[in-house]
Each structure stands twice: as C-alpha cells, then as structure tokens.
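Only a single protein chain was left out; the remaining protein chains are all shown in position.
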Amino acid sequence: MLTAILVILTVFCALFAVVSTRLLHATLWLAAVSALVGLLLYQLGAWEIAVIELSVGAGLVTVLMVFAITMIGDPPATPYVSRRTLFIFVVLAMTMIAGMTVNSLPAPHDVVAEPLAAVLWNVRGLDMAAQIVLIFAGVMGVLGLLSVSDDIVRVRASRVAHHPTTTDTTHVTAAPEIDNSMIPAPLDRLEKEPV
Amino acid sequence: MTWLAGLIGLPCVTSPLVYVFGHRQHALRRIHAHDLALLMLAFVWIALFFVMQAFAASEVLTVEYGAISLRMDGISLLMIVLTLLLTTLVTIFSRNDLVGTVGEEKFYASLLLLLGTVIGLVCANDLFNMWVWFEGMAISSYLMVAYHRQREDALGASTKYFIQTVSGSILVLFGIALVLMHNGTLDLDMKAVEPSPLLIVAGALFVLGFGVKLALFPNYTWLPDAYGEAPTGVSALLSGAVTMTGLIAMMRALSLIIWSPEAWGGLLLVLGMINIMAGTILALSQTKVKRILAYSSIGHIGYVVLAIGIGISAGSMMGLRSGMLHLFIHGIMKSLAFLALGALAYAAGCRNGDAADFSVDDLKGLAQRYPGVTLSLAAACLSLVGIPPMGGFVSKFQILLAGVQQPSVWIVLLIVVAALFSVVALAYVMPIINTAYDMQPSPSREALPDIPLSMRLPIFILAIALIVVGLWPGLLDSIVDPAGAALLALFG
Partner (left out) sequence: MPPVHMLFVGAWFLLGTGLYGLMIARNVLKAVIALQIMVKAAMLILVVAGAQTGQLALGQSLGITVIVADTMAVVIGLAMAVRLNASVGTLELDDIIEAEG
C-alpha cells in the first residue's frame, strides 16, 4: 500500500516537474522525484543505490541545475501549452505496454544476498572500466564546450571577410579594415539584451 | 588475449596523455596534440596487426574480466579495421583544417576516446556492458559535433543530437531491463527461445533506441544537422564508421530475442526502405554539399539495413555478407566524399566550420585548379550512386542480387524500388560533379592556394582504395566473409 502511494506520488511529482512554468520550480520537483525514487529503492531493499540516488540524483544534479539556471538567469516563464491529445496518447500507450508486460513477467526469484561491492568491482568490472572512459569523455566534453574561444575575434572577422570565392585568404585572419558594427556579435548580445 | 586487451585499452589510456601533453599551455609541450595522437594511433595499428595474426589462427579472441568478457569476432574485426583506418586518415586530414582553433588537444583526445569506445562496443559480449560503451561513444562525440562552438548552428545541431541520443539510450535501457527480467542474465550468448510479450517490447525498444544512433526511420532528423555542422573530418568519421556501430549494437541486441526471424527481418526491410526513400528524396532539395552528403548517408544506411533484413528474414548468408560489404565500402566512399569536399572548401577559404555553408555553386570550376581532389570527389559521388567500376557498384549490386534470389515477391518488389532510388540518387550527385567540372576559365580560381599535403594524402589513399576495391572486390573477402559468417551465427 505504501509502495503504491509512493509510486503515484512520484509520477505526480514528475508531472509537476514537466508542466511547471518556472525552471527553478521544475528543478525542485525533479529533486522531489529523485528523493521519492530513492525511497522506493530503499523499500525494495536496494539500500546502497538508494543512498547514491539521494546524494547524486537529489543532491548533486539539483545543485548543478540550480547553478546552471542562476548562470543563465531564470528566463521568463514560458506558458505551459497543454497538448491533451498527446497526453492521452502517452497515457494510453504506457498503460497498454505496462499492462502487457507486467502480466507476462516470470515468477519472481528469491533474492540471493550478494555483497554489492564484489558484484560492482569484480563481476561487472568491465562496466567500471568503461565508466572511467565515459567520465573522462564527459569531462573533456564539458571543458571543450565551455572553453572560451580566444579565436572568437578572428572568427567574427572571417564571417564577414569570408566568401568561398575569395581569392586572397591571408586577410581572413588579419582583417583589420572590417567595420565592427556589421559583424554579428553573438557573445555581446548577452550584455546588451537582458535575457 | 593480451593483444586484444591492448587494442581496446590503448586508445582509452593514451587519450588523457594527448590531452595533457598536447595542451598548448603545458610546460612540457614539445609536440603538437595532433602528432601525439598520430603516434598513439601508430601503436594501435601495431596492436591491431598482432590481434589480426592471432585472429587468423583462432577465429575468436576473448578478454575476460570478472563475469563478463570482450570478444572479438568477424563483425568486430570489420568495424575495428574500418574505424581505425578512418580515424587515422581523419586525424591526418584535420591537422590543417583545425590548426589554431581553441581546444585542439581536446578534439584529438576525444577522437581517440571515440575509437576506443567503438572498439569496446563492437567487442562487448554483455548487453549492459555494450550499453556503457555505447553511451561513452555518444558522450565523446558531442564535443566533436559542437567543435565549432562559436557557430550558432553547430550548437543547435549538437543540442538536437544530444537530446535525441540520450532519449534513445534510455529506451535501450528499458529494453535491457526487460531482457534481464525474462532471461535472468545479460550474456549475449544466452538467447531466449520461447516468445514473450516482454521480448517483443524489448525488441521494439532496441530498434527505436539504437535506431537513433543508426539514424533509422523515424529517428534520423538529427543526422543532417550534425553532419552538416561538425568539422569535415568528424562528419567523415561519424558517417563512415561510428553511425554504423548503432547497427552492430542493434543486431547483437536483437539476436538475443529473435525467435521469429521473418518478422524482425521484415521490420528491418521496411525501415531500411523508408530510409532509402527519405534520404534520397530529401537530398534532392538541398543546396549545401555537406547536407547533400549527409542525406545520402541516410539512404545508404537504408541499403545496409535492407540487406541485413533480407539476410535475417531468409537466413541468407549472401544478404548478410552484402550488407557488411556495403557497410565497409560506404565507409570508404562517404568519408572520401566528405574529405575531398572539405579539402576543396578549405582551399576556397572556409575556416572554422564555414565549410557547412559551402554550397554546390561554390564548387564552380574548381576542377581546373585542383584536378586530383575534384576527381576523387567525383569518383566518390559516382560510387555513391553505384556506377561501375567504383566500389559502391560492387556492394549495391550484391545487395540487389541477394534480394532477387529470394522467393518472396515482396522482397523482389522492394529490391526493384531500391534499385530505382539508386538511379534517383544520380539527380543529387550530378549537380556536384557538373558544377565542379564547369570548365569556364575563372581567373579568381587560379589564384587559390594549394591544398596541403596533409589533406591530399588521406584523400588519395581513400580514392585508390575505392577504385581497387571496385576492380578487385575479392580483396575484401578476408574481412567481409568472417563478418557475414559471424552475423549468420548470431541469428542461426
């Protein structure tokens, strides 16, 4: 019974996260979903992952999201456009799939108590190895995406100077005679227009 | 096998080295990140050499760690050879294309990571382990698509790619959970025997989820934007090799749950056919050359999926083998087309991702100034259509042959339509060739600078490979035959 209530609560929190108009509110609803999923996992007996979900899912990710929102500035609330047909379709599809699959689940086995650490590091060791690669790739991606291009001036110049038919490519990099007012300056827009 | 472990580990382990020592502010920096990456790739080639020797002796190599293992079979071998070849050539090519941009060391490090994760993915012998490699591959490719991040379009394309890829991989996770529930294990050798609704849903999720990476209908919308905006070398690598790993992953996942090959094969036939039609028709209305090539990729993915569909539904070795052959040859010809185009755009003055806006008209008269590279571009384009004696003819012909031999009228009908669309493809390829060979003398073109050797070298290697493969297709038997056989064994 408690599980059923928690499940319904989780789905409703998720729905609120999806339909709320302010990003900050959506983030907080998402944190609630995380916490409830953590509780559900705890109920299932999966204590270790419940802790990780609470700390990473409800904690770290929320902090990151809030950080990103403050960096960007919470944009004016975009009105939630209800797409009722789509909603009904999704609900029907999920009911159908869930109903179809839940009835054909094989009989549950008794849980064999295994130490999680052994499974994680020994049995699924290759997953861990691949994960390290994945984390490094992610770090590289974030660094690359956020690194400020010091060639941005050069790029702006080349945007104006560049025509594929240009005969002289040397002035693409130099471009001293370009009128700056004509150049689209995407990074400056932030300062001029309040977001 | 230690060499196989080395082959998988080397790119992943050396990638941080490229990042750290290739950084322009590093105190010990004596060597450019690009040269460092090439050096590391040379080591990978050496590892591959020994792995291939061992493979020839024993047919299957495995690395075991814990309960799960990485196993190399014919399919893995084909994908590894193709990816490593393209990564090396793209690294050589990118030297001049990207020199001076911020974050080169991250680019080359990501390139190595991409190679490492692809090798891990095609060797994985466990459903969930395969997903982890798959996700790693996706994550290392976001930066590469958005590399020209000062371009708004590049960021937009990368965002679209990101959202679609992540949602696809979540659907795959649901499929994995369903398979685990039914089979009780994630081992790719433990195939389900009796049908169950769980497995039908899982199969649909695999087709949808891996279909995002493969750009299979209906999830191909990210592809033209991503390939159009990525640096040219990355477009070549992604379309030639990385996208196709989605197919390999899908095949391995589907092989677990396939108990009625006709139904799944039929689904693949239909999806492949839609891809062919959509890719070819949408390519006709494009003006930017990179986007034309990207849409043509969608069509060619359709041909590969069509061939595999024929192979699965009829259990025909020839269908599967021709699919693998087309996968390999498409890798060569499409990356050749992208690289040759990138070199021409570079020569015409496109820097920092402006090659994305290079339109067909900008090619005007370039054949006179750059006869070799333009000829390579033309050869690649003709090969895409399937004109002899290029490589593309051989593989397309074999797909059609495999289809015509099937008793089913529907398959033969599909094959006829596919052949017709192959002719339609001429309509988007001919403008490229015609404009490039527009022989009006234009003095402005005469003054264009030479294309650097680092760009010409990979183009000529690929062009020679394409023609040699077209004339002597038997040369590829040693890697295509094991791949076909391994694929047949998956569904056998």
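Order of writing sets the chain letters: A and B. Residues in each chain are counted from 1.
Simple rule for what comes next: a contact is a pair of C-beta atoms (placed from the backbone, for glycine too) under 8 Å apart; a residue touches a chain by one contact, two chains touch by 3 or more.
Because the structure is a prediction, the values reported are computed rather than measured.
Asker: Touching the hidden chain in the complete assembly: which of B:F21, B:Y65, B:F174 or B:F397 does that?
Answerer: Checking each option in B:F21, B:Y65, B:F174 or B:F397, the one touching the absent chain turns out to be B:F174.
Asker: Looking at B:S15, B:S158, B:N352 or B:S422, which makes contact with the chain not pictured?
Answerer: B:S158
Asker: Name, in rising order, the residues on subunit A that touch the hidden chain in the full complex.
Answerer: These residues touch the chain not displayed: 3-4, 7-8, 10-11, 14-15, 17-19, 23, 26-27, 30, 33-34, 37, 40-41, 43-46, 48-49, 52-53, 56-57, 60-61, 64-65, 68-69, 71-72, 75, 78, 80-81, 83, 86-87, 90-91, 93-94, 97-98, 101-102, 105-106, 108-116, 118-120, 123-124, 127-128, 131, 134-135, 137-138, 141-142, 145-146, 186-187, 189-190, 193, 195.
Asker: Hey, which subunit B residues sit against the chain that's not shown?
Answerer: Residues 128, 132, 135-136, 139, 142, 146, 149-150, 152-153, 155-160, 162-163, 166-167, 170, 173-174, 176-178, 180-181, 184, 225, 229 of subunit B touch the chain absent from view.
The rule we apply is simple: only the chains that are shown with their structure count from here on.
Asker: Need the CA-centroid distance for the pair subunit A / subunit B, whole Å please.
Answerer: A distance of 26 Å separates the two centres.
Asker: Taking the touch rule as given, give the residues of subunit A at its contact with subunit B in the complex, in rising order.
Answerer: Answer in residue numbers: 97, 100-101, 103-106, 109, 122-127, 129-131, 133-134, 136-138, 140-141, 143-145, 147-152, 154-155, 158-159, 162-169, 172, 186.
Asker: Hey, which residues of subunit B end up touching subunit A in the complex?
Answerer: Counting only subunit B, the residues touching subunit A are 12, 15-16, 19, 65-70, 100-103, 106-107, 109-110, 113, 116-117, 120, 124, 126, 128-129, 132-133, 135-136, 139-140, 142-143, 146-147, 149-150, 152, 178, 181-182, 184, 196-198, 201, 345, 348-352, 354, 357-359, 362, 444, 447-449.
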